[in-house]
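Apart from one protein chain that is not included, each protein chain of the complex appears where it belongs.
Entry: subunit A
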């Protein structure tokens, strides 16, 4: 494995709903991503090699060798989960030296502007309204490419407070820029 000329991007999907996990997995695989799906934030952190209350295990001192092979290019997580929410997970990832550069996308069935803003301000690249569709997954590519190239930090602009994000209905509003439609 791994000898392919073009390596696949590896996406970690986090959702407590089995149905939604199946769905996101299918969506991602259709787009040729390699997928690992877990059912909680803590399992996600475990997979990423980050123990909950500790700082990140630097790969070179990892106690568990297998984690050194884990190479995740993007994390897509549900917001509402029991225990650790998607937001909590996002924060932990952004606070971690080893993981903070991995792009994170949040999914939620609820269109709550303050929630969306909070996630974006905490560093989420995108916020998808559920049910997630293929058109949403198609928006992931640029973030994956950006993640690969660590020199381009996500622009600070997008974190300016956007008071109300409206949105919704059929069109998925992109929150990438400052534009409030």
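The rule is short, and it goes like this: contacts are C-beta pairs under 8 Å (C-beta built on N, C-alpha and C of every residue); 3 or more make two chains touch, one makes a residue touch a chain; residues count from 1.
To be clear about the criterion, contacts and distances are computed from a predicted model.
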- Task: Out of "TRUB2 synthase", "Cytochrome b-245 light chain", "Histidine-containing phosphotransfer protein" or "Ubiquitin carboxyl-terminal hydrolase", flag the one the UniProt entry gives for the chain missing from this complex.
- Result: "Histidine-containing phosphotransfer protein"
- Absent-chain contact - pick from A:27, A:124 or A:140: A:27
- Note on the structure: Those residues of subunit A that touch the unshown chain are 17-20, 22-23, 26-27, 30, 80, 109, 130-131, 133-134
